[in-house]
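Only one protein chain is missing from this complex, and each of the others stays in its spot.
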Amino acid sequence: MKIGGRGPPFPDADLIRTLAALLAETGLSEIEYAVGDRRIRVARVPGGPNPGTVAESPAPARAAAVEHPGALKAPMVGTAYLAPQPGHPPFVRLGDSVAEGQPLLIIEAMKVMNHIRAPRPGRVTQILVADAQPVEYGAVLMLIE
Amino acid sequence: MKIGGRGPPFPDADLIRTLAALLAETGLSEIEYAVGDRRIRVARVPGGPNPGTVAESPAPARAAAVEHPGALKAPMVGTAYLAPQPGHPPFVRLGDSVAEGQPLLIIEAMKVMNHIRAPRPGRVTQILVADAQPVEYGAVLMLIE
Amino acid sequence: MFDKVLIANRGEIALRVHRACREMGIKTVAVHSTADANAMHVRLADESVCIGPPPARDSYLNVAAILSAAAITGADAIHPGLGFLAENADFAATVEEHGFSFIGPSPEHIRLMGNKVAAKEAARRLGIPTVPGSPGAVRDLAAAEASARAIGYPVLIKASAGGGGRGMKVARNAPELARLLPVAQNEATSFFGCGEVYLERHLDRPRHIEIQLLGDGLGGIIHLGERDCSLQRSHQKLLEETPCPVLNCAERERLTALAAAALAELGYRSAGTLEFLYQDGEFFFIEMNTRLQVEHPISEMVSGIDIVREQLRIAAGAPFGYRQSDVNLCGHAIECRINAENPDTFLPSPGRVTDYHPPGGLGVRVDSALYDGYEVPPYYDSLISKLIVHGKSRNECLMRLRRALEEYVIGGIDTTIPLHQRLAVATEFIDGDYDIHWLEDFVSRPP
Partner (left out) sequence: MFDKVLIANRGEIALRVHRACREMGIKTVAVHSTADANAMHVRLADESVCIGPPPARDSYLNVAAILSAAAITGADAIHPGLGFLAENADFAATVEEHGFSFIGPSPEHIRLMGNKVAAKEAARRLGIPTVPGSPGAVRDLAAAEASARAIGYPVLIKASAGGGGRGMKVARNAPELARLLPVAQNEATSFFGCGEVYLERHLDRPRHIEIQLLGDGLGGIIHLGERDCSLQRSHQKLLEETPCPVLNCAERERLTALAAAALAELGYRSAGTLEFLYQDGEFFFIEMNTRLQVEHPISEMVSGIDIVREQLRIAAGAPFGYRQSDVNLCGHAIECRINAENPDTFLPSPGRVTDYHPPGGLGVRVDSALYDGYEVPPYYDSLISKLIVHGKSRNECLMRLRRALEEYVIGGIDTTIPLHQRLAVATEFIDGDYDIHWLEDFVSRPP
């Protein structure tokens, strides 16, 4: 997806967090990301602090995530919300264990709030979407392992 | 070269002889050759009479000839003549031994008859041009080995 | 003018709309199915959103997904392209209800012309001739004969409950009508369980001629002349040309004036096309397309008017910047629809394009979303390129067409290029001597 439309003010802390998590996951040293006239670059020097898991393989994260058996994909186009209300705590956090059917996030489409639920029990090992961000069909939202 | 211009009456016996020689040389069973609206196909059934040498390699003959150390190439565009006068015997025949400087053929360009001579002594192992046929720059005329 | 337009389509027409937007400084949003993630319109658009899986009903026909994509990207208008949702009145209405501009006609006009019966009634009301027929069923020979006299021979006897051509009979005069009426009634009874028949004028060798129109929605109408789209196979147009090679000036003026007056009366907005059958100097309305058409480029080539730009301008409320008298139709234009199909069997040929080299030079336009390495997906229609050529005369145009077809390279898949090459040298085509049945016969001849 390349979306350059209205979004939260830039720079977006959640986006940076997502990119930081991707850096860790993939073992990359740098990610540069541009949307329209917005551009963000995150980097981590080799040997620096790495709060995430050490990547087993340096393959592209998104592509890997799409193939991942635990990938939770967006069933529709819309805007993702990680919390039930603005200002409330999120439905789930990284590392949480979730039960089948537990709400994980909301996708708003056509003014309707669609609750996206866990298809099976597991642990949230990646959150690949930021709050209040647009998502397209098939985008990987989280990994539940 | 693809030349479809005025030439000797079609079908051209010399062209057929040249193609027959190429068939033999290359071990092909068939050559089809089209220039403009003129088309010629020569074929020889496997095991049929083969007056030429048996090809050591079935690689494309022209390409091979261009690389051949004994290749005599046309130094100019023009019309090749294998005999000094129409009706006369040719300068050389297949298998002839030739001395350095011996005339091998004529290329007529701009009304001038240019004698093409043997660059070194050797034996004429291939004649790749037919009498009164146009030749372009760099075309392989004969092999002298 | 709009800031950002969402293009609710795919393929060459999505690229066509993108180009028009780009040339007006409008940002574009491409929406696409997962099968089209690498499509040209997606690559060139400012933004893109995947809206669903390959089946069109879940992506390109998915109204909720398209409107969500428009919302999340902040688009202010939606261009439907052609096909898919372009003639869906409910979609047009929903787009407007959600606060986006719909780049096309009003939902009412789409709905009116979407109903064939209502469209014909509207046409008659607006003074446009339709194929003459009996007002209802003809009960007996006397009624049939009276009706046939009014309609004019030859007449077609059709079963009221019929369809698919079954039970139809052609009567060329009164004795034939007398002989065939009971036969048709009997066949109607045995095929459809009802012997009721009606009459219609029979056109045995009509041409398909259509008028390209633009309306500003305020009664202003511009026409861009006619297109001859008679070269059809299985009701699919294969090659179109403008002007029609057999229409004379008086016929052209009469038809275009009639069409323009009718749309002015309707207060029609955006691009639209009135389609007619033409035979023996008479025109009969068949339907109206309330959208951009595949063959719109040939009208652009002769008029110099960018139809998609006009659609965008009209949707944004801008008035025409010119009058009918400023429109000069110059020269001749032909479009070849190049499909990913076997040119002999017409079997679809999706797959990877291994070589791609479009023709160039003077008077040649290519509208195509193909590129070297592109994978033609098997899910959508087979149109992959439109080759459009323009010349000062029909002969120059034909010569240029042959030259351009000779240069066009599309490797890896079958295309209809070889068929167009045969067509471009066919005597009847060169002479303009063809009707809507001719191509079916031509393609069945041995190559």
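Here the chain labels run A, B and C in written order, and each chain numbers its own residues starting at 1.
To be clear about the criterion, contacts are C-beta pairs under 8 Å (C-beta built on N, C-alpha and C of every residue); 3 or more make two chains touch, one makes a residue touch a chain.
Keep in mind it's a predicted model, so treat the numbers as computed, not measured.
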(request) Could you run through the displayed chains and say which ones the absent chain touches? (result) B, C
(request) For the chain that's not shown, point to the residue among C:Glu47, C:Glu87 or C:Glu300 touching it. (result) C:Glu300
(message) Among C:Thr130, C:Ser368 or C:Ser382, exactly one should touch the missing chain; which is it?
(response) C:Ser368
(message) Could you pull out which residues of subunit B are in touch with the chain that's been left out?
(response) 1-6, 35-36, 76-79, 109-110, 134, 136-139
(request) May I ask you to list the residues on subunit C that touch the chain which is not drawn? (result) 15-16, 19, 22-25, 44, 297, 300, 304, 306, 330-331, 355-358, 360-368, 371-372, 392, 396, 399-400, 402-403, 406-407
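Note that only the chains that are shown with their structure count from here on.
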(request) Could you tell me which shape the graph of touching chains takes: line, ring, star, complete or other? (result) other
(message) Report the chain whose CA-based centre is farthest from the CA-based centre of subunit A.
(response) B
(request) Averaged over CA atoms, how far is the centre of subunit B from the centre of subunit C? Could you give it in whole Å? (result) 58
(message) Show the residues in subunit A shared as contacts by 2 or more other chains, in ascending order.
(response) none
(request) For subunit C, jot down the residues that touch at least 2 other chains. (result) none
